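Left out: one protein chain. Kept in place: all the others.
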Amino acid sequence: MKPAAPVPFTGGLATRARWHPLEVLFWLAAFASYYFLPSKHLILTEIAILALFALSLDLILGYAGIVSLGHAAFFGFGAYVAGLLAKHQLVTEPLLALLLAGLAAMLLGFVTSFLVLRGSDLTRIMVTLGVALVLREIANRYAWLTGGADGLQGISMDPLLGLFRFDMFGRTAHAYTLIVLFVLFLLARRIVNSPFGLALQAIKGNALRAAAVGVAVNARLVAVYSMAAFYAGIAGALLTQTTAFASLDVFSFERSADLLLVLIIGGTGYLYGGLIGAIIFKLMQDYLSALTPQYWPFWIGLVLVVIVLVGRERFSSWTLPLRRLAAGSHWRAERARRIVGEGH
Amino acid sequence: MLTILFDGIAYGMLLFVLACGLAVTLGLMNFINLAHGAFAMAGGYATVILVNRWGVPFFAALPLAFLVSALLGLILERTLYVHVYRKSHLDQVLFTIGLVFMSVAAVDYVMGSGQMFVRLPDWLQGQFNVFGIGVGRYRLLIIAVCGFLTLALQLILSRTRFGSRLRAAVDDTRVARGLGIRVDAVFAVTFAVGSGLAGLGGALGTEIVGLDPTFPLKFMIYFLIVVTVGGTTSITGPFLASLLLGIGDVAGKYYVPTLGAFVIYTIMIIVLIVRPQGLFSRGSVR
Partner (left out) sequence: MVPALQTFGLDKRFGGIVAANDVSLQVQKGARHALIGPNGAGKTTLVNLLTGLLQPTSGRILLDGKDITRLRPHKRVKLGLTRTFQINQLFFELTPLETVALAVCERQELGGDWWRLLASRQALMAEVVSILERFGLADVMEERTVTLPYGKQRLLEIALAIACQPSVLLLDEPAAGVPEDERQAILAIVAALPSDVTVLLIEHDMDLVFKFATFISVLVNGALFVQGTPEEIARDRRVREVYLGEAAHA
């Protein structure tokens, strides 16, 4: 029997795909910041890059349930590829170089994806950590190519699309990063609301059952892992392109660890967690490093310890309303549940 | 070549003493303690202060380093770690990373960021010449001390009541509790001893691998490799793994300098692919 009015029945799934007013507000504010905060281009660019990086980790952590401690591997790989392309004038159009860097990182992700398919969380943590450290070591060792500990220097960026020069106030960089972030966000939003996205969430919830209903679990995980690597590579490339510099710390463990903190602050599994977390984290980092330029990692560490002791769930409960909104729960169902009381 | 082997063995045994505490912690409570290196660092810095500033003889400083780290471990375990046992692996990772960041920054603040050196007694410096092989005296000391510790550990595990309680608790915590074994106490003691050993390792290792505030970060991966390759169900597993890694690292750096460090990373990744539960362990990954 085909219902005459299909919309009511597809309630939750349809509302989720439609844009919520808060989302529109968020992006309007993001783009407005370009005009209304002209002195903050640099830090806003950093926030956008971190947001994209966090978004890429959310795809595998929040949607597929893969715990990675080495996501900086893809960030760094994209950063260096973009840097090398620019430095040696191999590809001078920044957008094209960006794409190539992303694809390179995606390839790396694809090749290493099989490492995270097997084993427990602990194995994944160590393998991903290992891969990031190996890359760092490679970059360190082949200093003739990468500049080693001094970093990749002498990069000069051609104007974007031949028109927009990367100015020293960071205007072009800011607009560039923001637009790239938005476009990739739209793509990610599309993906998580598709059947593929649903399969990912099923895998995260119960991989055994997912396989038992016909989901090709490993194939899906490889796909999302590669995609996340693509996103992370683009974020790294953006960093290189907007700062005209790349150094070993793009691979650093601290970067991967900070990223986890960003996602914990913002919450995982609803795409905006990385974005919101990035804003809060960067502001916090800015504030703390102004206070104690050398020792601000101490306070970051303290925040991590406190969050875990308090409880991640309790800590990120402030994002729960946002997450529920994003999941498109019917308000009616929400109210009914509160009256009847939670089931299991 | 035999010098390489000798150096590799010394390095490997040092790694073992450093990492065995982590292996037991992981095997016992399924707890990922990425901050293990911080306890090693504490022992190292304690020794530096004791020997360089307060003139304590080196051999007296070593057991004190053990005690300092053991005490630190005990305090932290009872006050902080105990709340994190039941949490997910991700939480444990985040918690211990937080501790690492805090310890690195704190040590940097208090002791400065430079490399630390310990004033060794004169007779420990230099080499013996045994059958034409250069045998470093300090490295010989390390082999002796670590070898002794390994034997002691093995004896404690297999011959004492505490050892059998520990082995029972590692095998099946719930059943051990049901048998009346006070698992909490076992764990507190084990954690303290493991941290103490790490501290001792840090003290011994200052001369060979250096000591600075970033020690916990630099060596995190090495400890993890020992635990990964060696498994967590025995002492011999991590011991053999440490030797393998020590020799592999030293030999790798000597024979193939450009790829030296990769040898151990590659070994780890290969092992994780082929046998996620470790080369030398029994049973499957938890």
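The first chain written gets the first letter, and so on, giving A and B; residue counts start at 1 in each chain.
The criterion applied here is as follows: contacts are C-beta pairs under 8 Å (C-beta built on N, C-alpha and C of every residue); 3 or more make two chains touch, one makes a residue touch a chain.
Please read these numbers as outputs of a predicted model, since none were measured by experiment.
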Visible partners of the omitted chain are A
Among A:88, A:165 or A:209, which residue is in contact with the omitted chain in the full complex?
-> A:209
Cross-chain touch to the chain not pictured, restricted to A:117, A:175, A:217 or A:302, is A:217
Out of A:130, A:197, A:274 or A:297, only one touches the absent chain, namely A:197
Please identify, in ascending order, the residues of subunit A that touch the omitted chain?
-> 1-3, 6, 9-14, 16-17, 190-191, 193-199, 201-202, 205-206, 208-217, 219-220, 223, 329-330, 333, 337, 342-344
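One rule holds in what follows: only the chains that are shown with their structure count from here on.
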Rounded Å distance between subunit A and subunit B, as computed from the means of their C-alpha atoms | 34
In the complex, subunit A touches subunit B at residues 67, 69, 114-115, 118-123, 125-127, 129-131, 133-134, 137-138, 141, 253-254, 257, 260-261, 264, 294-298, 300-305, 307-309, 312
So in the complex, which bits of subunit B are touching subunit A?
-> 26, 32, 80, 83-84, 87-95, 97-106, 108-109, 217, 220-221, 224-225, 228, 258-259, 261-262, 265-266, 268-269, 272-273, 276, 285-286
